[in-house]
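A single protein chain has been omitted from the complex, and every remaining protein chain is retained in its original position.
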Amino acid sequence: MSKQRLTREQIAERAAQELPDGGCVNLGFGIPNLMSNYVPAGKTIYFHSENGILGMGPRAKPGEEDFDLVDAMKVPVTVIPGAAFFNQAEAHMMTRGGHLDVAVLGAFQVSEKGDIANWKVPGTKGSGGIGGAMDIAVGARRLIVCMEHNARDGAPKVVRQCTYPLTAIECVKAIITDLAVIDITAEGLLLREVAPGFTPAEVQRFTEPRLIVSENVPEMRLAAGGM
Amino acid sequence: MSKQRLTREQIAERAAQELPDGGCVNLGFGIPNLMSNYVPAGKTIYFHSENGILGMGPRAKPGEEDFDLVDAMKVPVTVIPGAAFFNQAEAHMMTRGGHLDVAVLGAFQVSEKGDIANWKVPGTKGSGGIGGAMDIAVGARRLIVCMEHNARDGAPKVVRQCTYPLTAIECVKAIITDLAVIDITAEGLLLREVAPGFTPAEVQRFTEPRLIVSENVPEMRLAAGGM
Amino acid sequence: MKNKIYAGGDEVVADVPDGASIMFGGFGGAGFPNNLIRALARRGTRNITAISNNCGSGDNELGILFKNKQIRKAHASFPGPTANHFQDCYGAGEIELELMAQGILCERLRAQAAGIPAFYTTVGVGTEVAKGKEERVVRGKRCILESALGADYAFIKAWKADRIGNLIYRKAARNFNPLMAAAAETTIVEVDEIVEVGALDPEVIITPSIFVDRIVQVPGR
Partner (left out) sequence: MKNKIYAGGDEVVADVPDGASIMFGGFGGAGFPNNLIRALARRGTRNITAISNNCGSGDNELGILFKNKQIRKAHASFPGPTANHFQDCYGAGEIELELMAQGILCERLRAQAAGIPAFYTTVGVGTEVAKGKEERVVRGKRCILESALGADYAFIKAWKADRIGNLIYRKAARNFNPLMAAAAETTIVEVDEIVEVGALDPEVIITPSIFVDRIVQVPGR
């Protein structure tokens, strides 16, 4: 039985299973941005970009780029049938106004109350930058965070209280990492799934707050061999 | 020399002389609505309607009405080249945001400070109705009122203080009536023109607040014979 | 994927419950969801809170709902000179009315749609509509505080919808419809024509599909 943590691609693959058919979804920088490659067959997702697109398709093929049609990461993309363009205030009317079915963001830390910190590493030089994450975090009907379970130095990123500058408070509904799927509930952090080969106790060891663990916590289902 | 007060059409004709070439202008119910017939030759005015039109043209000819293209008074109209459609919030972004060069409203009363009362007659039955007048009055760069100088019972409508329910405070810049053109200035009401055949003293008699009168107050210029 | 297309007006309003709050698009006779309104009259939903620029024209537009005594409370800017059924109810004290400036009605709807709980405005300062509202000086200007306004449902009218709910309108029939579509929990649109997904140019879509829940194609105004 494998004891490998998930790859970033596998986290994205697992997270993509959370997307509802026909849903309007915003994907943030980092791992979330990989999710569009893993939309389950038969599902149509209308990907939202805060620069004024609903209905983003795959990245543009080399040689077919239109630099007026880029995503929030500046990457030339395409649109699918049924797409619409609008201005940036209308795009954030969608984020802040509670119109996105799901948003998925990366994060440095998520607290057990659902606070998220994803825009600034304390002590780093430069101005930092916020971008659309605050509006998206506050407004999405269901906010999912995709991230590695632990920082490079092993520090837990699922924490009792965030120590990094906050993006928004009490808004994350689920966390998908290379070790687990965790729901943030009124009772606390509910361990919904573990990575293949890992036990709930092992996941708990890498997590700062106490996890609620039921008798049978299933393993995540991923395509054989991953990517 | 005629001693007739101006007709409603003549008030509209005089008021139309105030419209700047290329300007964006909203015309309210009543006398203002007649002004579009008197735009001086060679001038292009972009008439704004709060239901989402900039660039209204004349009323539609009988048989050529499009009932999806109506003005704020429900009258089928036309558009001129360069017109644009937008939603009602965008239409009021233009009114409230200070984008209209000129707006012209009718009124029951205007005070010497530029307060306007134009939406409700005290003591009348029914709910009354406000419509777009409050946003237009507050936001127009230059608000002109067109009205008869006196009520049917002879009561002055240019008053020290409005007794009718207010539409907006301290916003009227000029008043054009069947007797006079009056500018509302920081110093008070400045009599700019009188109706043909009338003297400043006669205008003052029909006006509640004191008028500032210069040595030579010219008569309004109107097309010979009016309409 | 969830189907948004309903067979007709009766089907699309079949679950609108007593006590619902409903926004109705339309202005000056253009862009009214008249088929939805008539379906609601047939259904007989009662105790409605209605949000609409005006309050009907004779038996037309919202008139039929006031005539049937289906509306308990109205938020409007200009009930209108031909809103006789509304005026009868209002005169009889059967209806609660909140009257407001038209642009503020628009802005409150947009605030709801955009997740803005409240805003300050100079409109209404010193007038009857300021009564009971917080007043304060912002940037040297007297302002009053206005709050977001939304509803359980928006009943709107568009020209064309594609099958997922992207909408375009005709001329001045656009008016309040895009605002209400975005400010409702559930948006129901009647259209002249339903087209295939992809048939509408992404550049000219006025209401993106995210704001639309149910679509009916119905003939006539």
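The first chain written gets the first letter, and so on, giving A, B and C; residue counts start at 1 in each chain.
Convention: a residue touches a chain if its C-beta (ideal position, glycine included) is under 8 Å from a C-beta of that chain, and two chains touch if they have at least 3 such contacts.
Quick caveat: nothing in here was measured; it's all calculated off a predicted structure.
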From B:Gln4, B:Thr44 or B:Ser214, residue that would touch the chain that is not displayed: B:Thr44
Option from B:Gly30, B:Gly55, B:Pro165 or B:Pro200 whose C-beta touches the chain left out: B:Gly55
Contact residue for the chain not shown (choose from A:Pro20, A:Gly57, A:Pro165 or A:Pro196): A:Pro165
Among B:Ala15, B:Leu34, B:Val79 or B:Ile144, the residue in touch with the chain that has been omitted: B:Val79
For subunit C, residues in touch with the removed chain: 107, 111, 114-123, 138-139, 141, 143, 147-148, 168, 170-171, 202-204
Absent-chain interface as seen on subunit B, which is shown: 21-22, 24, 43-44, 46, 48, 54-55, 79, 81-86, 89, 92-100, 138-139
For subunit A, residues in touch with the removed chain: 49-53, 66-74, 85-89, 91-92, 95-96, 115, 120, 125-135, 138-139, 165-169
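Just so it is clear, only the chains that are shown with their structure count from here on.
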Longest centre-to-centre distance from subunit C, chain (CA-based): A
Averaged-CA centre spacing for the pair subunit C and subunit A, given as whole angstrom: 35
CA centroid of subunit A to CA centroid of subunit B, Å: 56
Per-residue overlap in subunit B, given as positions that touch at least 2 other chains: none
Set of subunit C residues in contact with two or more other chains: 110
